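Apart from one protein chain that is not included, each protein chain of the complex appears where it belongs.
First chain written, first letter: the chains are A and B, and each begins at residue 1.
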Amino acid sequence: MTERATAVAPAPDRPSPPARRRGTGRPGRGASLRARWRRDRSLLLMTVPAIGLLAVFHYVPTLGNVIAFQQYNPWDGVVGSPWVGLYQFERLFTDPRFWNAVGNTLVIASVQLVFFFPVPIALAILLDSVLSRRMRLVLQSIVYMPHFFSWVLVVTLFQQILGGAGLISQSLRGAGYAPLDMMTNPDAFLMVVTSQMVWKDAGWGTIIFLAALAAIDQNLYESAAVDGAGRWRRMWHITLPGLRPVIVLLLILKLGDILNVGFEQFYLQRDAFGSGVSEVLDTYVYHQTLVTGNFSAGAAAGLIKGVVGLVLILIANKMAHLMGEHGVYRRS
Amino acid sequence: MSTLFESRPVWAERPSLPARAAKNTVLAVVTVVILLPIYVVVLTSLSPASAVNAAGGLVVVPGGISFRAYADLFSGGVVTRAVLVSLGVTAVGTLVSLTATILAAYGLSRPGSLLHRPLLFAVLLTFLFAPGMIPLYLLVSDLGLIDSYASLILPTAVNAFNLVVMRAFFMNLPGEIADSARIDGAGEWTILTRLVLPMSKGVTAVVGLFYAVGYWNAFFNAILYINDNAKWPLQLILRQYVQQGQQISSNSLIGNAVQGTASAPNLAVQMAIVVVALVPVTIIYPLVQKHFTKGVIIGAVKG
Partner (left out) sequence: MSLHPPRPTRRRFLGLAGAGTLAALSPAVLASCSSDGGGAGGGSASEAGSLDSLIPTHIPFEGVVPDIEGLHGAPDGFTSYPTDFIQAVQEPPGRGGSYTAMTPLWGPLPPGLGNNSFFDHVNERLGATVEFNFQDGNTVIDKMNAIIAGRDVADLTMFPDWVINLIPQFNRAVGELFEDLTPHLAGDAAAAYPLLANLDGDAWRWNVFNERLQGVPWPAEPFGNWVLYRRDLLEELGLEAPTDPDDLFAIGEEINDPDNDRWAFGDFNLSMRQIFGAPKQWRYRNGELIHMFETDEWRASVEFMRKIFDAGLVHPDIVAKGDNAKELFNSGRILFNQDGIGAWHESYGQMLGDDPDFRVDLMPVFGAGGSDPVMHRGDPSAQSVFVRKGLEPEQIEEVLGILNFCAAPFGTREYMDYRYGAEGVHHELDDNGAPQLTDLGAGEVNDGYYFISGRPPAITESQYPDFVPWKTAWYNHAARFSEEDPFAGIRIQRPERFAGAETPLTDKVEDVIRGREDLDALDRAVADWRRDGGDEGRDFYLGVLQEHGRD
């Protein structure tokens, strides 16, 4: 039965063949450049607007990151500022606070991966299982609203509920118990920031999975049901495989973004929990740059983040290929 | 509750009572946990100053209703004008972004096509390496885009994440349809507009939403590139209400505070701002969700 259910669901489970087969009957990789140009020119033309915009508004100013090798100041600009080689990098690498920030960032990112990343998937499946269209719309509209709250507001709301003078603490006091202050306890830090993240962005994160769920061929469910596959089996053998390409893709992109766990949330709560646990790479760079006007240190940190992200994306992409997934891109 | 089950497919079994109860409990808890703070925000925005002062913060227990915060916000026409600016930038920006993204996502959706890998890699790199604030400012300035609405759109028009996600959805479409169309002599433009897009309404709506929300929430580009206050977008106008006197650096050694004459920040107005910024978002979602329709693929295959 299991085999049967899987067998009727080839498309989501094995996503590569269709894409590969597209070139059927046309010049392949080995074909001459001219033939490939003739075949692919309209595809290339289609990429021009986006590539052009990225080239002008992303690549050109990104070249400005050479200031990582300078002692840059805005007045002299890239041309006039003195070159200092790898000085900025060495300074970062020899600062224990940099490594503390990197460590915290990695811990937070791991916790996000384990405790935040799956939540939108589960929530999306749950929401998708609500049958009434109207009900589904209402619920989906509600869960995605907190995304539009600023971090200041989210932190304030948490403070007013979980803080030492918050609802819970004051109720405990009123009942004669000791108050419970979660918002300044470094040991509770990871739990608090993860809860905040789940509250703010889990609903927002469902959107992409809801779109993916809608793209799953409904015939598969019907055939599976007819073959006697129960609810859970259908989820395991149709729903999850259907979501897998998107999940893998987002996971890879998340890894590339691993050193960007967010700025404002941690900036706002830095002193409440102490920089020992809450300093992340971005807040570290911000504090370095703010008081010293050192743009170059920020650029150096940005380059480090980019390189780390690039390496992780390449590794994750490779692993995805080994697991038979597309990943972000693949050699064909 | 009958609406809950109105569209159960004929093949699906009716879930057991405990399963239904569990599901509904989870959904109810999620809803309450989200709606309660929203209720507090809305209530505070509708509270008179006396209630806000008595609460010493966000208002949980109603202490009267006042629309003063909203009246303050919309008096003078500044906010109204900014709403129009933001709507315009969001609409045009989303259109530009979606067009460029769809085209590129499709253009890069065929592994093995000419320059496929280098171009895709170039897109990916922009996801990893961000340009600095000042180089971007100098570029926008050199292009003569200071004080233009284009400066609020072009620098963020293409987002690598959105592009890659859209491309992944395109690649997961059954290839047979496109192949047969190609055999019938259809060009890539036709395949994209007649076949791929109709099958990709869901992801198009999602990516459109991501872009729209990005434009709607953006303010930092406007801080840098827009000097003319009449062209400020809503989020930047709203930020101004939340500022408390002259901001000094956290470092006491750097500066001394000036006692600004800014009117004291009013929590009710701040919360009214949250609500105002939330309204379009709640309106737009149903438009997006509409496209999460099931069974589109089958229809397309058959068509």
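Please note the rule applied: a residue touches a chain if its C-beta (ideal position, glycine included) is under 8 Å from a C-beta of that chain, and two chains touch if they have at least 3 such contacts.
These numbers come from a predicted model, not from an experiment.
Colleague: Decide which residue listed in A:133, A:173 or A:321 touches the omitted chain of the complex.
Modeller: Result: among the candidates, A:173 touches the missing chain.
Colleague: Considering the whole complex, which of A:118, A:186, A:228 or A:324 touches the chain not shown?
Modeller: A:186
Colleague: May I ask you to list the residues on subunit A that touch the chain which is not drawn?
Modeller: Within subunit A, the residues touching the omitted chain are 71, 73-77, 82, 84-87, 90-91, 94, 97, 152, 156, 159, 163-166, 169-170, 173-174, 179, 181, 183-184, 186, 268-272, 274-276, 279, 287-288, 290-295.
Colleague: In the full complex, which bits of subunit B touch the chain not displayed? Write them out.
Modeller: Answer for subunit B: residues 49-50, 52-57, 75-78, 133-134, 137-138, 141, 146, 219-220, 223-224, 227-230, 232, 236-237, 239-241, 243-267 touch the chain left out.
In this section, only the chains that are shown with their structure count from here on.
Colleague: So how far apart, in whole Å, are subunit A and subunit B when each is placed at the average of its C-alpha atoms?
Modeller: Centre-to-centre distance between subunit A and subunit B: 16 Å.
Colleague: Using the touch definition from the top, list the residues of subunit A that touch subunit B in their complex.
Modeller: For this pair, the touching residues of subunit A are 11-12, 15, 17-26, 28-29, 33, 36-37, 39-47, 49-51, 53-54, 56-65, 67, 74, 77-78, 123, 126-127, 129-137, 139-150, 153, 156-157, 160, 167, 199, 203, 207-208, 210-219, 221-222, 225-226, 230-231, 245-246, 249-250, 253, 256-257, 290-291, 295, 298-299, 302-303, 305-306, 309-310, 313, 326, 328-332.
Colleague: What does subunit B use to touch subunit A in their complex?
Modeller: Interface residues on subunit B, with respect to subunit A: 3-9, 11-13, 15, 19, 23, 26-27, 30-31, 33-35, 37-38, 40-41, 57-58, 60, 99-101, 103-104, 106-117, 119-132, 134-136, 138-139, 154-158, 160-161, 163-165, 168-169, 171-176, 178-179, 182-183, 187-189, 192, 202-203, 205-206, 209, 213, 217, 249, 251, 254, 274, 277-278, 281-282, 285-286, 288-289, 291-298.
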